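Only a single protein chain was left out; the remaining protein chains are all shown in position.
Right, subunit A next:
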Amino acid sequence: MDLSLSTRNVSGAGGDRTVVEVGGEIDVYTAPKLREQLVELVNDGSYHLVVDMEGVDFLDSTGLGVLVGGLKRVRAHEGSLRLVCNQERILKIFRITGLTKVFPIHTSVDEAVNAVD
């Protein structure tokens, strides 16, 4: 399965948020598409991102690298990058790499959109 991406703007408790809905497999082949999407959003001035991973079937370290790269970019603009994920198989990858300490991980898009630091 290939990667699917869609974005929408949502108004949350802390201000405007851009939700990036990701579906399919994020691996060494598809991760560059996600990277392009995140770079484009930041270049267009969207600094508060919520990446919805509920439709993701597979994630590897290449995908983690892209998310970390995205986080770095939004932080340069005092932005935020929050993840939405409830799938144990995906959460496990964040845990074994210690990235649960780096990313705020939420159980729903609603919760992530309304989260305030």
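As a working rule, contacts are C-beta pairs under 8 Å (C-beta built on N, C-alpha and C of every residue); 3 or more make two chains touch, one makes a residue touch a chain; residues count from 1.
Note that in this section contacts and distances are computed from a predicted model.
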Chain not present in the shown complex, as UniProt names it (candidates "Maltose/maltodextrin transport system permease protein", "ATP-binding protein", "NADP-reducing hydrogenase subunit HndB" or "Amidohydrolase, imidazolonepropionase"): "ATP-binding protein"
Of A:V19, A:V66, A:C85 or A:A112, the residue in touch with the unshown chain: A:V66
Contact footprint on subunit A, counting only the chain that is left out: 25, 27-29, 35, 58, 60-62, 64-66, 68-69, 71-72, 75, 89, 93, 96-99, 102
